[in-house]
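Sending over a structure as structure tokens; questions will come in a sec.
One protein chain omitted, others in place.
Think of it as A and B in the order they're written, each chain with its own count starting at 1.
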Amino acid sequence: MAEARITYPPPRTAWDRYNPIRLIGEVSETRYWMYLLLLPSALLICAVVIYPTLYGMQMSFREMRLNRPDLGTDWVGLKHYARMLADPIFWVSLRNTAVWVTSAIALEFLIGLVAALALNRNLPGSKVLAVLILLPYFLPNVVAGHMWALMLDPRLGVINDVLVHLGWLAGYKAWFADPSTAMAAAIVVEAWHSFPFFTLLILAGLKGIPIDLYKAADIDGAGPFAQLRLITLPMLRTVIAAAVILRVIGLVNSPDLLLILTSGGPGRSTQVLSLYAFQTAYKDFNFGYAGALSVVMFILLMGFAWAYVRLSKVNED
Amino acid sequence: MTSRFDRRSVLKMGGGLLAASALLPRAAFAQSTAINYWHTFTSQSEFAGLDEVMKLFAAAHPEVAVTQENIPNPEFMAKVTAAVVSGSRPDVTMVSSERFADLLAMGALNDLTDKIAAWDRRSDFDDVRFASISKDGKVYGVPAFTFVDWMYYRKDWFDEAGLAPPTTYAEFRDAAIKLTDPAKGRFGFGMRGGAGGQAYVINVMEGFGAKLMHEDGSISLDRDKAIEAVDWWSGLLVKDGVVPPSAPNDGFRQIMEAFQTGQTAMLWHHTGSFQDNAKLLKAGVEFATAAIPAGPVNRVSRLGYAYNTATKPETIDASWEWIKFWGEPDAAVAFLEKTGYFPASTKAAQDERISGNPLYKPAADTLGFGIPSPSFPGFAGWSESVVLPAFQRVLIKEATPEQAVDEMIDGLNQAIA
Partner (left out) sequence: MATLSINSIRKSFGAVEVLNNIDIQLEDGGFLVLLGPSGCGKSTLLSIIAGLETSSGGDIVIGDRNVNDVHPKDRNIAMVFQSYALYPTMSVRRNIGFGLEMRKVDAREREAAVDRAADLLQIGHLLDRKPGQLSGGQRQRVAMGRAIVRNPELFLFDEPLSNLDAKLRVEMRTEIKRLHDRLGTTTVYVTHDQVEALTLGTQVAVMKAGVIQQLADPETIYTKPANMFVAGFIGSPTMNFLRGTLEAGAGGLQLRHAGGTLAMPGLEQDASTHLGREVVAGIRPESLHGGEAAAALTGIVDVVEPTGPDTMVVVKVGEQLLTARLGPKHRPRPGETLRLGVDAASINLFDPETENRI
């Protein structure tokens, strides 16, 4: 094989030797061609992923207040991180983030699982139902947020209407004005909006479980609940892990829904880290501190993803 | 290599095409300049007003094509900041008074001093209209219209109860108490305790004498007076119960709806919501207008301005045509008629269509004694992310007025540090 060299016609003119296209042609026959082909995507990844990440990180060690050019943009070391430790809003936001993400995702997962199991039975009409169930997910956060803000409105909200008519509520309730219900109401909205994500992934996972397993389990005497617990869920472990991690990342990083529903209020009862970072950057223009908050979120997410993959044993078998 | 199109020949062909395209004639440049206008209009009436002004402008200036883009208020600063940092600025941006300091500090605005000085309509405006867009003798924008703070009240309910519109905080609270009737689902006042509510907290604090910016240029908050103010203002909910319990989450939409659907007797806002209210309630019969009541120490009625500013230096000449057009009396009055926003130009404000309407009188009066909002770099962020949540914590009984004011003072010190 080593002899089987491709020969080129000799350069016709002196310029031809340096003709870039001709050179590319020659390189394209060597094994470096492979790396050359990878180069554009590698550059792209650097440009859109690595550079911004590093840029954000270095910002967190600088003074960076856009509306205070008088302060300069000097290195301040760990100043922002030190401030964070003593910042009660940070700690409240951290706690709220944990509550918000955990509860919303638990609820999304449950509803998503039930919906997926129902859709997977291929009953008549389930195709139409599948599309209907997926609808909330197609709504942008902003639209979903405003829609629910209206539905839960203490004056015009249809939900208050229904609950009062059913006798479950004595009078109209301002869900987002009461710190004891604001977070719960926001979680319900978020779960409504994003459960189809779980439905979609779980449904895909369910389609991959051989039907024979359930027949075997029927004969082995496993009831529906045992089948769910011992066959379906373990088989979905990877899918669920992927869905949960993606959703956690999405939810930790995105402040939109809470921004619309509560802006973190009342008081700071629904203040979460993403919202705090957003406000610090775009209301206070303190990009240094916002950068530090983002870095902490980034680290928390990495830690979470690592621990979750570890604990859920997704990497086994 | 037998195939006619092997890799090398295709590469060569591509190179040829590239070379050929360089020789093609360029498309001719368009004759007119296109400029992009970022604004925060949201309501139907505001859009109708903008549309009207754009039509008038298109007729007068066919050489400048304006495209408009609505940036919702909550995202406004984020979008503008990103545009400035990334170099994708709009040509003209609407800047309200309280945002001027931040935007100027981040270098978003261009100096218009010379253009304004040479402008034949400059004399139509009082000097004070430019105060909130000037710094160190330089002027950065032209007021498009004025936000004149005033009060809407249910004239029918006031008449029924034999009450006159309040002129002081004490009378105001009295009226609110008298008009609150849970049986009828009526509350005396629609408090904005949610998004945007920070401005009212600051106004009331200043009304009680806790001014933020002092003669000597220093910035601070008088703790005792501020506590008194927060106690009184939050007391409307937590002690007197004269505002809807949803107040801690009520923003612009909620306070408007509450008033328009007959749940609240009084509403503090500016003239811009006049037309929207008049669509649902009969102006002069069901509702009327009055000046904001005076506080025990200061009378705090805000005059704010929506300025048009040139944000992209390259197109400043075309932008200037659009910016100054808003000062034409015809444009200003057309805009007022669609929206209720007051003209900034004194000449336009003297138009018969305005001075002849008694419902506009409180606004005209307020133009006399109204004052601008405080403005310093960091003010907007502090008021929104410190003052509002701290005040909300009092509303939901999570903090005392003392604790809230201490939080505000801490936050203020950090913001101006």
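Just so we're on the same page, a contact is a pair of C-beta atoms (placed from the backbone, for glycine too) under 8 Å apart; a residue touches a chain by one contact, two chains touch by 3 or more.
Computed from a prediction, not measured in an experiment: that's the story for all the values here.
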item	value
Where the missing chain makes contact, among the chains that are shown	A
Sole residue of A:Val99, A:Leu169 or A:Met235 that reaches the chain not shown, by the stated touch rule	A:Met235
Contacting the left-out chain in the complete assembly, out of A:Val114, A:Leu213 or A:Ile245	A:Leu213
Contacts of chain A with the absent chain, listed as residue ranges	210, 212-213, 215-222, 226, 230-231, 234-235, 237, 317
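The definition used in the following text is that only the chains that are shown with their structure count from here on.
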item	value
Geometric centre distance via CA averages, chain B-chain A, whole Å	34
Touch list for chain B against partner chain A, complex	1, 7-8, 11-12, 14-15, 74, 77-78, 81, 85, 101-102, 105-107, 193-195, 244-250, 254, 257-258, 261, 263, 377-378, 380-382, 384-385, 388-389, 392-393, 395-396, 398-399, 415
Touching residues (chain side chain A, partner chain B) in the complex	6, 20-22, 24-25, 28, 66-69, 153-156, 174, 176-179, 182, 259-260, 262-269, 271, 278-286
